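Note sheet for the following structure.
One chain of protein is taken out of this complex; the other chains stay put.
Labels run A, B, C and D following the written order; every chain starts at residue 1.
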Amino acid sequence: MSSLTEDGPPSAPLPSLSPLRVLWRDFAASRVALGSLAVFLLLVAAAVLAPWIAPQNPFDLTQLDLLDGRLPPGAEGALVGTYWLGTDDQGRDMLSAILFGLRLSLLVGIGSAVVAGALGTLVGLVAAQSRAQAGGRADTALMRLADLQLSCPSILIALMVIAFLGRGTGNVLLALVLVEWAYYARAARSAALVELKAEYVEAARGLVLPSWWILLRHVLPNCLPSLVVIATTQVARAIALEATLSFLGLGVPVTEPSLGLLIANGRQYVLSGETWISLYPGVALLLLMAAINLAGDRFRDALNPRLGQ
Amino acid sequence: QSNPAASSGSRPLSIGAISAPNSLDPHFYQSPTNNQTLRQIFDPLVTEDATGTLRPLLAESWRALDETTWEFKLRPGIRFHDGTPLTPDDIAYTIERVPNVPNSPGSFVPYVRNVAAVEVIDDRGFRIRSKTPNPFLDRDFTNLYILSRKIHAGAETADFTSGKLAIGTGAFRYAGFTVGQQIELEPNPAYWGRTPGWSRIRTRFIPDAGARVAGLLSGDLDLIDGVPVQDVAHLTADKKVEIFSVASATSAYLFPDASRDQAPFVTDRAGRPLDRNPLKDVRVRQALSLAIDRKGIVERLLLGQGTPADQFAPPPAPDRLPNRAPIAVDVARAKRLLTEAGYPEGFGLTIHGPSGFFTGDVAVLQAIAQGFSRIGVETKVETLPIATFFSRATNREFALFLTTYATTNSAELLRQVVLTKDQETGAGPFNRQRYSNPKLDAPLLAALGDFDADRRVARIRDALAALEEDVGVIPVFYPRFNWAGRKGYVRFVPGNAFGHTNAVFAEPV
Amino acid sequence: MTGTMVGWLVRRSAQAALVVLAMTVLVFVGLHVAGNPVDILVPPEADAAERARIAASFGLDQPLWRQYLLFVARALQGDLGRSFIYNQPALALVVERLPATLELSLAALVLAAGLGIGLGLYAGLRPRAAAARLIMAGSVVGLSLPGFWVGLMLVIGFSVRLGWLPSSGRGETVAVLGVGWSFLTADGLAHLILPAANLALFKLALILRLTRAGVREVVHLDYVRFARARGLAPSRVVGVHILRTILIPIVTVIGLEFCSTVAFSMVTESIFAWPGMGRLMVESIHVLDRPVIVAYLVAVVLLFVAVNLLADILYRLLDPRVGTAGAGSGA
Amino acid sequence: MNAPLAELRGVSRLFPIPGRRGAVLRAVDGVDLAVRRGELVGLVGESGCGKSTVARIAAGLLPPSAGRVLIDGQDVAALPAAEGRAARLRVQMVFQNPHASLNPRFTVEEIVGEAVRYHRLVPRDALAEHVAAQLLRVGLDPALRRHHPHRFSGGQRQRIGIARALAVRPDLLVCDEPVTALDVSVRAGILNLFLDLRDRNGLAILFISHDLSVVGHICDRVVVMYLGRVVEEGPVDALFERPRHPYTQALLADSRSALPEGTVPVRGEAPSLAERPAGCPFHPRCPMARPDCRREVPALRGVGEGHRVACLLAG
Partner (left out) sequence: MTATLPLLEVRGLRTELPARQGALNVPLNVLDGVSFSLGRGRILGLVGESGSGKSATAFSIMGLLDPPARVAGGSIRFAGRELAGLPERELRRLRGNRIAMIFQDPMMTLNPVLTIGAQIVETVLAHARVGRAEARRRARDALGRVGVPGPEERLDAHPHELSGGLRQRVAIAIALLHEPDLIIADEPTTALDATIQAQILREIRGLAGGAFGGGGRTAVLWITHDLSVAEQLSDEIAVMYAGRIVEQAPAGELLSRPVHPYTAGLLASLPRGPRGSRLTPIPGLPPTLSGRPAGCAFRPRCCAAVPACAADPPWQGRADGRGGVRCLNPGPEGSR
């Protein structure tokens, strides 16, 4: 693609945009990405505003009525007007449950991705730096730690966390972070190892900038694209893992179901034909994932100044 | 469609079972799964039917001669699968063997600990002497399967599991076993009684309910147990499927911490710890009991596959309290009781329960919380995997938890669960909340040594009534067990109230 | 070359041993905190004496540190203890089920890798084609739907409604090298398809996306163009020149995914009643059967090390520029 | 003659050979090199002979395995940390690849101003001005300072690299093949820039290239390397007029005309550094090699004013 970049600068200087504006312009150039972002923001907004827009607070047991259990979509209920998406076995309005569940799933998925991403990236950068500059002892130790994590089934880690700390959203988050950091660490390390060999890093060394500065200012931004890719799949993975934990009875509290837990709960009603209990949360999850992945793909491209425009 | 070869004994039976036995050694682990599975290969002296009544099996008849002596008479002509005849000495051997099964995670010792000696009278008769009077001695032999001294002397658990010594007197013979996967059986042509006419029985262990149902619907399986409640209705409507069910001997109940001055997970409505334990007040316990919509739970969550509780003891127990009406919801009275007890505003409570331990456990706990919340007790629900749930319950970490107990014997139910815990005598091993009620203990202890059947039942009922009055436990419901089979191929008549599948009860049609 | 290889192996094994040791400590402490197996196992009729006997027979009456030291002492002699509930050597129990899990995981990986690489190549080479867009959209579905739900859907679709494939179990096996493999019989293969597909779905999506990204990067490189300039057939350009270069990150991911496959096979094995060690593990976790859990983890770590080793060897076959030093650091 | 600004004394550098445990490759072998204030020194030699390694050692990017790097007569490695950093800032590097040596995510302004800001070389409010001045100095419009490097042509990018180096006010620029990737017209502009910097600012430049016509045009002195060793060095005129080492002779002949008639061409490829031949490293390819070339490693000997050569035959 070198030929493309030989395309010189325009003779008249463009108005200088701030980097964020440029990022946004490049991102917005794709209609699919804009659409995905809109869907994503809509879902986030719906999740954030859930307490105000949901017909019911599905986490509040006094608002539930067993007698409204497993009503099909569109049924009229005793406590809430119309259950547009039906109800689950406890009589939870599915629409409300999905809105609130989205909140939890976003918190769990994105929260764990952010925390694990930050932690794992830091570990990966430190490991790469140690390998590139200091003989790699720290690298070996950290990577073995990552091995330890990767070879220990995530479900067992989650069980232990929940055994130590009890069941709860925060603990699920912690378990997911413990499960995920190693992926980021490895990805960050391998990307950073490549970047650390790049000439611009050498140039920065020549300018007598300290290692941490180089790692954070030069290496990290250049590792971001691959980390964004990992992050988008890891968000999906975290949400799926949370759902799986719920399926195994280890996830978030049952009275405060996430999307995954809603699906897990609804699964038992699939054969009996009450498919809406798992189907609608599934559709919501799918929408969320598609939006995150498509927007993430574009974001990665936009992060690359070469592909911009 | 009916099979032309029906009932000719040439048809195989393929069963999908919810759980698997962990060994084929009948004395290795005392659990309903093991007992039901092994009951196909081995026989006990006495058995218990679906109404909790004892019936003869290997023993043709028995009676207590005095408070510590019981005389049994074996059925004539019983042979093990290899042709070895059954003798009274085999009973002695069986009792000798039970305490000597190494590494058992739950042995049959409690059933035989009280046996002082086995005396052989002749080639069919023998006497069992007990150390202390035990009116329930015959009941203790319902799950103890008889082995042969000749065949099984020195047998190790592994010898059974490998099939080598899986030799019993039962209706079926061992034909293959893979731990955790499946067991295969073939009919025992020399069986003394009638054997169901299956050419071969293959039981596969499929823990996932959806997979079992799907297996049945797709024709991979002929009979499944543990049919999930939500599938009962549509399977009943399915022309190719037939549902078989039995009222179980299981009682699902809430166990409040009524003994400590301060209990964990009890707070005021704002979440601050309380200086006293409201659950200690019988009015509060009563209020909680009245807040539960048992009918709603059974009808809506269990879809009718159960019975709302009217007392602690389950329906198949002959000695339970008669003529009780199901406990109805009464929110007004419950609120009144709370006010009387000094909690007009209610309080905060977290209730615990296992997840995946019994049908609908998670859903039921939430429904209970719904009810509690309605009378002002702000209730949170925490369900735990059974791996941690029971340990924490045993460590008294919960204020109130949901669990079950299965038995057809009310005396046993009370002794195990609510009798004042006593390390010496081993009383109340499952009394995890350390409940203690002298008004219950006295009649119960008397009943446990009483050989007069009528008086014993009366005393047991006194104890049950005392428990009911004090609301020591809050009974919720009694589940129903369901099986589903291919219509026109198999009929299942559950022979007892403990669930799990036993091909002895499956008849070809 | 071989000398350094042996040294590298030794180092790697020592590290694996450390990992195992750390893991066992975690498991001992974790399970100790989680609960007491006696509470789960005891039959309702049991009394206090019986409980004490059970605890003693499992060694659970000892303080935890002594239990651990005892375990280490025995483990050094190759004895990982007996299962609390099966009374069989835990390792044997796990190893007995290893083939089933391996077979399932490998089938899933092969499926995921085969389809993922194939579709990824297509989507990468023809990024604008409608089919390619469809494939990419499908991959999002694969990433986001929970496996336990998809599994049931597969069963409903292919077993219940269509009746094409069996719904659960492992089917007929053929013994090769003393262990039973089901992919060698038609019946076994039929049983394998659904669980493998279920397990493969997530990985399929991942590998697909990875392959596509790799192709997009490599397809413009000079040597690919040079290969075309030499008049090579498209199959060779794509199959050798493009694929071989992008295979390295894919092999890495497959190696990494292998362990998560084994872990996630727990769910699949439960849904499809697949008699593998994942299901054993789930059951063991439920009853806190520590020896089995430990044995399982040991087996998984060893597998992990072996897979990593294999991946490293593959690297070297795929890319001659990777030296031993690189591999050592690559981990 | 003024004292050298920067000096390498007996510098060697070993690299482990990947895949062969314990085996090392001697990329640079006992090199002495000095650059004086305001001097433009050319460093030429076959690809892989260690030119870049020497450059990186000189610029403080790579520690030597043996030997010392002196700046203003002081051993950089022996200086206290702060002074060592200051000393290292005085030697800056310009890289061959104008693509790879600029962080693609930085704007020009960030690239040029980063180190200045970090080391607080100018007051904060003067930073923008300083950056603009550097850009102007290398002939770039400061209005482009917010652009990312990919929007610049190769020549402009190379100028950004030079501006980055100049921004920290170095005394010596080490330029590793700075014009190889550029085409002739762009190259001319960059070379002019170097000459200007030397003449106007008295900057010393170590200029690595294998284009002898360029080296001959701009350099004052030339150093010729072969297989990690300096084989000949001297003032450019003397060396180009009378190359004494057979390798230098071949290099010059080939660069003057790629298809020379009549001369004996140098045959074959340079052996790898890992299998350095015994004796004179050039002897396997040398058309005039004598038996003793195979045994004796020739040392540098003076053959004229500042002109030294390492060849047994040169007399």
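Worth pointing out:
Heads up, the rule we're going with is that a contact is a pair of C-beta atoms (placed from the backbone, for glycine too) under 8 Å apart; a residue touches a chain by one contact, two chains touch by 3 or more.
Predicted, not measured: the structure shown is a model, and the values here were computed from it.
Which of C:I54, C:A227 or C:V253 touches the hidden chain is settled by the complete complex: it is C:A227.
Within the set C:L9, C:V240 or C:I313, the residue that contacts the chain not displayed is C:V240. Considering D:V41, D:V236, D:C280 or D:A314, the position touching the chain not shown turns out to be D:V236 (whole complex).
Remark: the residues of chain C touching the chain excluded from display are 220-223, 225-233, 236, 240-241, 244-245, 318-321.
The omitted chain makes contact with chain D at the following residues, 46-48, 153-154, 180, 182-189, 191-192, 195, 210-214, 216-218, 236-237, 250-251, 254-255, 257-260, 265-266, 268-270, 272.
In this text, only the chains that are shown with their structure count from here on.
Here the chain at the heart of the shown protein, by mean C-alpha position, is C.
With centres defined by CA atoms alone, the chain at the far end from chain D is B. If each chain is reduced to the centroid of its CA atoms, chain B and chain C end up 38 Å from each other. Centre-to-centre, using mean CA coordinates, chain C is 52 Å away from chain D. Note on chain placement: the centre of chain A and the centre of chain C lie 23 Å apart, centres being C-alpha means. Residue positions of chain D touching 2 or more other chains: none.
Each of residues 210, 214, 217, 356, 385, 387-388 in chain B touches at least two other chains. Contact residues on chain B toward chain C in their complex (touch as defined above): 16, 22-23, 28-31, 102-107, 109-111, 113, 157-158, 161, 178-182, 204-208, 210-211, 214-215, 217-220, 356, 385-394, 405-407, 412, 416, 423, 426-427, 429-430. For chain D in complex with chain A, the touching residues are 56, 59-61, 85, 88-89, 92-93, 95, 97, 99-105, 107, 114-115, 118-119, 141, 143-148, 150-154, 156, 161, 164-165, 168.
Of all the residues in chain C, the ones that touch chain B in their complex are 34-51, 53-54, 57-58, 82, 84-88, 93, 96-97, 152, 155-156, 159-160, 163, 166-170, 270-273, 275, 279-280, 283, 285-288.
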